[in-house]
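One protein chain omitted, others in place.
Lettered A, B and C in written order, each chain numbered from 1.
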Amino acid sequence: MADLSTIIHNIKLKNPVLTASGTFGYGVEFDDFFDINLLGGFIVKGTTIHPRQGNAYPRMAETSSGMLNAVGLQNAGAQYFATEIYPKLTKYETNVLVNVSGSTIEEYVACAEIINDLDRISGIELNISCPNVKEGGMAFGTSCPSAAAVVSAVRKVYKKTMVVKLSPNVTDIAEIAKAAEGAGADSLSLINTILGMAINAETRKPVLSTITGGLSGPAVKPIALRMVWQVSQAVKIPIIGLGGIMNATDAIEFFLAGASAIQVGTANFIDPLATVKIINGIDNYLNRHKISAISDLIGCLHL
Amino acid sequence: MADLSTIIHNIKLKNPVLTASGTFGYGVEFDDFFDINLLGGFIVKGTTIHPRQGNAYPRMAETSSGMLNAVGLQNAGAQYFATEIYPKLTKYETNVLVNVSGSTIEEYVACAEIINDLDRISGIELNISCPNVKEGGMAFGTSCPSAAAVVSAVRKVYKKTMVVKLSPNVTDIAEIAKAAEGAGADSLSLINTILGMAINAETRKPVLSTITGGLSGPAVKPIALRMVWQVSQAVKIPIIGLGGIMNATDAIEFFLAGASAIQVGTANFIDPLATVKIINGIDNYLNRHKISAISDLIGCLHL
Amino acid sequence: MKKSVQNLKVIANVKLNNDHHLLQLHTPDQLENIVPGQFANILADQSQSIFLRRPFSIHAVDYQKNIISILIKEVGEGTRSLSHTPVNSSLNVIFPLGNGFSLPSSSEKVLLVGGGCGVAPLLHLAQVLSKDFNDIYILLGARSAVDLVELNQYAIYGKVFTTTEDGSHGEKGFVTEHSIFGVKLDSFSRIYCCGPEPMMKAVASKAKANSVSCEVSLENTMACGFGVCLCCVTETLQGHKCVCTDGPVFNINQLKWQI
Partner (left out) sequence: MKKSVQNLKVIANVKLNNDHHLLQLHTPDQLENIVPGQFANILADQSQSIFLRRPFSIHAVDYQKNIISILIKEVGEGTRSLSHTPVNSSLNVIFPLGNGFSLPSSSEKVLLVGGGCGVAPLLHLAQVLSKDFNDIYILLGARSAVDLVELNQYAIYGKVFTTTEDGSHGEKGFVTEHSIFGVKLDSFSRIYCCGPEPMMKAVASKAKANSVSCEVSLENTMACGFGVCLCCVTETLQGHKCVCTDGPVFNINQLKWQI
């Protein structure tokens, strides 16, 4: 067994496999399938200070090797999370991170403050990249000053590990990455979904109620991999890579591109056991290549 | 038979199906397969004022529902095109457009001037979006001022229809579209390829010699469709839509999103007869839906 | 039964008519209790156009032989591919999912109404209801006689009535035009309904008018099928609820239907 442990700022992960926010519920939904303590950690759904109903149905469209979603951060609010859901998550021994979102900087800060009080939460993932909300969300992640503003405001109130999740819907992701690093991010995760659209040719209507939605799945992997590579050349803080990871080979590619850990998103829908298979697959790969630790792979692309 | 004709500025197309630059050679390569006069028109390879060897091998990586290329505008130069290739193209009765690229504004202008003298060329497609060249290319297409600068410079020397091909690698494609329109574009085509990357986990090397390359194919269709929709809301000039179109249904989706014509790219590799099948498929769709002309479909998305 | 991901062996694949196939899937493990109305999320051969799983109601359960049956109507690529799964190959299935119909605690007179492919969960429901001496009426509607599949199966468990749009079987018209709805509907204590949404709304409206309890099984576009993606919501009086976990079965009083 190779050494799969990796470090994201103050969080020591026993293995580099996390799950992506919005694709793993609150973890409990997977209890029937496998012991989720096997994971390096998991990231719960996008949480906002106020409860959100999310967008109207239909919220999903299947695309070639991918899917569009327009969930729109449906959640019961940070307070509900803290009092009703958090207690159920304390049974897990692995790392739990909360994905934090908002429409204004004040909302981000208020939400992060509530999460800051929850002992067993290892860190937050600041979502400045949600393409499915009318206000805030992605807007923060598409310009350097606004990204820096929200990151530094949250930095003041949040004491533990703060991962900032970047939007791929930008001209130069390395610039935004540097702005987030400069404003106090401890780590960066990328990519969130890419803004896309689906049309039903028969009904001549958009498939999604919101017209556009966020693209995820293997279709986006080449773009995600490129962005992780670009960001890894631009910043010093650890990167968490995601976007279209379906199997261990995909995960290895992200490590080589510079990711210190990875997240599995859409793959959970297709195979709820994808994450455990990926953990085993990474171990097999390392053994087969006689690499003793995952850290020897991170950023080690041969050019 | 429905009326498939459509108009792009001064170019009347008998049907809305064109082929994408770099995926259809100079047309002649398809002579064995079908009569390419059946097409609304075709767009020849990226042409530059100086001959270009293109990038080193390997130039291609297969991805989920797509491919990356790193050809890098290999071509024998505008003068060679005018004297050696153009005479062979005059046998075609359909529209031929030349895709024009360059490393500097002067190069774009010089190339466009040469093409301007070729009677049987219906127009140029100004490629300000090639992700595979070190200088120029996409750099022009990722900021409004530089896009406007190259478009207005070429506008001064090029008298016929000038289509400007936009890059999807931007935060706000509608802004760039407006800049190009303002600078004198007669039409916009989108999308060019999306910057992506592939890694071979076994060799631990990037698959492409250039590390990153351009993603095309059905994987990008949702993104292309979204951008065509956004641009169609922002400009008045006709739009030529492309990105992942494999069949007539895909094409219909682009018309509904606001495209007056479409281009077929990567699909030509998988099925050299894709374009003719798409033309027939559009006709079938219109007949089945009792729509008498393609123009009744363009931009007619029911919201 | 706890939900799980399993590779189930296809032990039979019967073509019922032009576009319906019946698949029998065998599991080596002992099947535990599956509630009628629960569904399975099945992985078809992945292709360019099939990326996600496809949900199907559990049509019948054989606890002795550890077999679940699925009734598939071909409507697109996924159902086409699944319909043609060769016998002896295996399918990757997540099941059982969803809540299922609520069952009477004592013997009742119940009406099951199904239309189109919506009939699928009703066979399992009839199977289970019939064990508790309920008085079961089953009304099945279709476009034409050929579209009515497995009538003899339903007849094992209850009294079967039919409507067809072309009058080629049973009464002519839509299910809600059947004479059952003409007479006293409140002789039934419950209606269970499954089919195209307009049909379910029509049935729900009759049920409501007659104050008969009515449950409907909804469809929705699903990405996961087990409550983590939040893609499959329907509007209820308690806000957005997931069809895959809070449903697919809802009491019509929970829904915001204009009926």
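Throughout what follows, contacts are C-beta pairs under 8 Å (C-beta built on N, C-alpha and C of every residue); 3 or more make two chains touch, one makes a residue touch a chain.
From a predicted model like this one, the values you see are computed outputs, not experimental measurements.
Visitor: Of B:Asp3, B:Glu113, B:Asp172 or B:Asp271, which sits in contact with the chain we cannot see?
Guide: Within the whole complex, the residue contacting the unshown chain is B:Asp271.
Visitor: Can you list where chain C touches the absent chain?
Guide: Chain C touches the missing chain through residues 45-48, 51.
Visitor: Even though one chain is hidden, which residues of chain B still touch it in the full complex?
Guide: Where chain B meets the chain not shown: residues 22-25, 29-30, 32-33, 45, 53-54, 56-67, 69, 71, 74, 217, 266, 268-273.
By definition in this document, only the chains that are shown with their structure count from here on.
Visitor: Hopping along touching chains only, can you work out the least number of steps from chain A to chain B?
Guide: Minimum step count, chain A to chain B: 1.
Visitor: Where the centre of all protein Cα atoms falls, which chain's Cα centre is nearest to that point?
Guide: A
Visitor: Count the C-beta pairs in contact for every pair of chains, then give the pair with the highest total.
Guide: A-B
Visitor: Based on the averaged CA atom positions, which chain is farthest from chain C?
Guide: Following the centroid criterion, the farthest chain would be B.
Visitor: Using mean C-alpha positions as chain centres, tell me how far chain A is from chain B in Å, no decimals.
Guide: 34
Visitor: In whole angstrom, what separates the CA-based centres of chain B and chain C?
Guide: About 47 Å separates the centre of chain B from that of chain C.
Visitor: Among the residues of chain A, which are close enough to touch at least two other chains?
Guide: Answer for chain A, listing residues that touch two or more other chains: 61, 63-66, 217.
Visitor: Residues of chain C that touch two or more other chains: which are they?
Guide: Those would be 48.
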